[in-house]
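The complex appears here without one of its protein chains, the remainder shown in place.
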Amino acid sequence: MAKIHVNTTINGAPTEFLCDANQTLLDVLRDTLGLTGSKEGCGSGDCGACSVTVNGRLVCSCLVLGAEAQGAKIETIEGMADGDKLHPLQKKFVEMAALQCGICTPGFLVASRALLAKNPNPTETEVRYWLAGNLCRCTGYDKIITAVLDVAAEMRAAK
Amino acid sequence: MSEVQYMSAKNVKEAVKMMQAAKGKGWVLAGGTDLLVQMKSGLKSPGVIVDVKKIPEMTTIVEKKGSFTIGAATPAAVLGENKKLKKAWPGVIEAANLIGSTQVQGRASMGGNLCNASPAADSVPALVAAGCVVNVQGPKGKRSVPVEKFCAGPGKTTLKPGEIVVSLTLPARPKNSSDAYRRLIPRTEMDIAVVGMGVSLTMKGDTCVGARVGLGAVAPTVLRVEKAEKALVGSKLDDAALDAAAAACSAACKPIDDKRGTIKYRTKIAGVLLKRVALIARDRVKGVEHHMHETWA
Partner (left out) sequence: MSNPKYKWIGTRPDRPDGADKVTGRARFGADFSLPGQLIGKVLRSPHPHAIIKSIDTSKAEALSGVKAVVTAKDFPEQANLIVPTGEMQVNLRDITRNIMAREKALYEGHPVAAVAAVSEAVAKEALALIKVDYKVLPHVIDVADAMKPDAPVLHEHLMTEGANPPATKASNIAKRIEFNKGDTKAGFAQAEVVIERDYSTQAVHQGYIEPHAALATAAEDGQVQVWSTTQGHFQVRGFCAKLLNIDTSQIRVTPTEIGGGFGGKTVVYLEPLAIRLSQKSGKPVKMTMTREEVFRASGPAPGGNVKVKIGATKDGRIVAAECTVEMQAGAFPGSPVGPACMCSYACYDIDNVHIVGFDVVSNRPKVAAYRAPGAPISAWAVESTIDMLAQRLNMDPIDLRLKNAAKQGTKTAYGVTFGRIGMVETLEAAKNSPHYKTPVKPGYARGVAAGFWFNVGADSSAAAHVGEDGSVTVISGNPDIGGSRASLALMAAEELGVDYSKVRPVIADTASIGFNFVTGGSRVTFATGLAVVNSVRDLIRELKVRAAKIWNVDPEGVIWENGMAKPAGSNVGEFEPLSIAALAAQAGKTGGPINGHAQLNVTGAGPGFGVHVCDLKVDGDTGVVTVGRYTAAQDVGTAIHPSYVEGQLQGGAVQGIGWALNEEYIYNAKGLLQNPGFLDYRMPVASDLPRIETVLVEVPNPTHPYGVRGVGEVPIIPPVAAVGNAVARATGIRMVDLPLSPPKISEALDAAPHKMAAE
């Protein structure tokens, strides 16, 4: 079967790739484009480690076909820092030890950024429910939730 | 090697043609949150994947004289962002917004939730309670079917070869009416409903003058529980009426024992949820707000 030719934008850069019809966006990112920051924890949308945004919408890239990226704007963890300047969420996660092993961290960061873009002033409950699709087995979530709330407050203050 | 093809349809006619040409090996890709998982596990091996998300009719919400027609592939997150729709059908929208995680919300659609035909689908009991009509298009043209008659069993729909679900129509809201959906899950999120309950009520003063009850995860398909509706209509939603309606829901259950719950538990919970959800719907008629993530007690 002939491969599908896809034109897309990833982290602001026009990108093209070839994929199989049944290949997921996650596999394309990781195996074809070398963007291994998105992780596969389950392949069924239950862990959130592969979180990316497609046209601004938070999704699990394991539940999107590569072919669907045609014409879309995709943002991954690799595009989160601005050059050598970490995003405030990235900085805060390190500062507050909001990660232990780090495998879930890219997904949490992408999901948290999407939350703050939509809701700059979330309650703790809102943060917890928004991130309920991101599993972390190391931290008990405590420091992650605190970090997101802290960044939200700092970003509001900076405006 | 599986020879699978991906096609993106520009309009409904084209999608129907693609499905027809696939000769039973076509699968519609809406949000893909079930299809991709089933493809990965080998449960489904499509010959053709027909992506319908570029079809405007299938991804937009149209209001006409108080009635909403929702494109079958509209992501749940988009539904939640439509303030008018959310105000008219808070139960339907909270049900749709309980399908999976935030990430899944970005993709999953009510059309997909319906066509996946799981008895535990979150949006379906609420759609049943809402009196939703499913708009189908196929090689022989268009037809409409009440949502409670759409599924035939676990994983089975009444769609004929080449047919696809285009949209879902919610009727105009009568005055003094509202709806609610709750489900029982062991955790607070990310679970499949052990029991799902949708209730839509119309009130006149303190008296219930109209009721529809949709009950999920307790039988091969989502049930409309007319006996429970009858118990509620004409009552002031007093304990006796709620008990009778709860008993009707429990009696309607034909559940299974599985990893998610026992027969006994599901039967009991169907009654528990009926009472709670009916009262939330009544509160909403009165203008009292309830958030879908509120805890029970």
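Note that the chains take the letters A and B in the order they are written out, and that residue 1 is the start of every chain.
To be clear about the criterion, contacts are C-beta pairs under 8 Å (C-beta built on N, C-alpha and C of every residue); 3 or more make two chains touch, one makes a residue touch a chain.
What you see is a predicted model, and the numbers here were worked out from it, not measured in a lab.
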| item | value |
| --- | --- |
| Residue touching the undisplayed chain, where the options are B:Lys83, B:Lys175 or B:Lys259 | B:Lys259 |
| Chain B, residues in touch with the chain not shown (by the definition above) | 1-2, 41, 184, 186-192, 194, 258-262, 264-265, 268-269, 272, 293, 295-297 |
| Chain not shown, touching residues in chain A | 30, 35-44, 46-47, 49, 76-78, 80-81, 86, 90-91, 93-97, 99-106, 109, 125, 127-129, 131-145 |
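Convention: only the chains that are shown with their structure count from here on.
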| item | value |
| --- | --- |
| Centre-to-centre distance between chain B and chain A (centres being mean Cα positions), rounded to whole Å | 28 |
| Complex interface listing, chain A residues touching chain B | 1, 4, 20-22, 24, 43-46, 48, 51, 54, 57-60, 62-65, 67-68, 70, 111, 114-115, 125, 129-134 |
| Interfacial residue positions of chain B with respect to chain A in the complex | 1-6, 8, 29, 31-33, 36-37, 39-41, 49, 51, 53, 75, 77, 100-104, 106-107, 188-190, 293 |
